[in-house]
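Selected chains only, in their assembly positions.
Chain naming follows the written order as A, B and C, and within any one chain the residues start at number 1.
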Amino acid sequence: MIYVTKNITFSASHRLYNPNWTHDKNEEVFDKCNNPNGHGHNYILEVTIEGIPNLETGYVIDLKKLKKIMMENIEKHVDHKHLNYDVPFLKGIIPTVENIAVVFWQQLENKIEDGKLFKIKLYETDSSYVEYFGEPIEIKTFDNL
Amino acid sequence: MIYVTKNITFSASHRLYNPNWTHDKNEEVFDKCNNPNGHGHNYILEVTIEGIPNLETGYVIDLKKLKKIMMENIEKHVDHKHLNYDVPFLKGIIPTVENIAVVFWQQLENKIEDGKLFKIKLYETDSSYVEYFGEPIEIKTFDNL
Amino acid sequence: MIYVTKNITFSASHRLYNPNWTHDKNEEVFDKCNNPNGHGHNYILEVTIEGIPNLETGYVIDLKKLKKIMMENIEKHVDHKHLNYDVPFLKGIIPTVENIAVVFWQQLENKIEDGKLFKIKLYETDSSYVEYFGEPIEIKTFDNL
């Protein structure tokens, strides 16, 4: 197996809070991430595909194609958006970097035709990121978020 | 002269629009930056001080002190905030990276006791930044923003 | 004045040699940069515009527009190209990073409508770059290159 990776960036805003909690509880848990008007980040999304290089091309997957899949299925929906309000596939999810990564996996999983989706790595800042390998994980959807 | 520089980061959201313009005009000029719910960035603020090193310390300015000035006067007001709504000293300003840099200069100019403020450099993304050296520039304050 | 900067990247190959010199002289001066089959780099092009922010937009220049100008006038001509053979506006020039920067200035100078072209910064590697501010400089065009 070889693992090939492409990354893209997008700029978005979000707010972290649990709609079933009191203001004080949200402040205690989410602190400055709970700012009602939100705040934002330049996210970096890295997508890794595992596979065997095609003998006639030497490609596991054409990285130009992979980039196009990432742009069509993720970037155009989230870039310059508010992740709590503007993105249908994130609706009702607390947009932590963990939860976003899980949803991005679901968005991309069936779009990869050459090789297999292996990892989503998502940077929220230069010093904070998550990695997700697609193991089934439950995340909660709030009707009132 | 020697020029010493410190940088810090902060995460914030903003929306670019001119309240005196129609929706269509704002869309045409600001495009995706005009998303009503805003979007965000990890900003990097670089502050450069010019001066002559003190003979007894070898410092133009103690960079720990400079960082503290930047944290007290800028970072604590803008980090994890919405720049259109949450920051008194940015109130009424279209928060382009140009305008923010000018206002940050005004915030910092009189706080530097060793050396002299020389430059504000503000990154909005890894590929976009502005530099401002303090020449008087008019920027507009909108009452209805 | 405020200085706004945008950067883009492109990947290209080149070979450094003077067609009026012997092989030995070229080897002595250009060393491994004279490899006949060429070698290549991921270049980073930074373009800086100086100007005063428009009162109604807060922009010196819309960075989306600046990026488009850089893509149309530079990137599409040089990305994934051999700089000695494939780029009409570089024809006959020894493609050192110095000479390329001067030619890029000529390509961009009249395309900027908001603000004024102030600086071209061109990285050849992470540890090597040039800066050019548009002062008239003679560079040589070789008919036999």
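Assume a contact is a pair of C-beta atoms (placed from the backbone, for glycine too) under 8 Å apart; a residue touches a chain by one contact, two chains touch by 3 or more.
This is a predicted model, so every value here is computed, not measured.
Asker: So 3 chains are in place, but how many copies does the full assembly in this file really have?
Answerer: My count of identical chains over the entire file-defined complex is 6.
One rule holds for everything that comes next: only the chains that are shown with their structure count from here on.
Asker: Chains in contact with chain B and with chain C: which ones?
Answerer: Both-contact set = empty.
Asker: For the two copies chain B and chain A, is the contact made of the same residues on each side, with over half of the numbers shared, or of different residues?
Answerer: On the two sides of the chain B and chain A interface, the residue numbers are mostly the same, over half being shared.
Asker: Quick check: how many Å separate the C-alpha centres of chain A and chain C?
Answerer: From the centre of chain A to the centre of chain C is 35 Å.
Asker: What positions in chain C touch 2 or more of the other chains?
Answerer: none
Asker: Applying the document's contact rule, which stretches of chain B touch chain C when the two form their complex?
Answerer: Result: residues 16, 18, 20-21, 29-31, 93-99, 101-102, 127-133, 135, 137-140 of chain B touch chain C.
Asker: For the complex, which residues does chain A have touching chain B?
Answerer: 9, 11-14, 32-33, 35, 37-42, 79-82, 84-86, 125-126
Asker: Provide the residue numbers of chain C that touch chain B in the complex, in ascending order.
Answerer: 1-8, 48, 52-53, 55-60, 62-64
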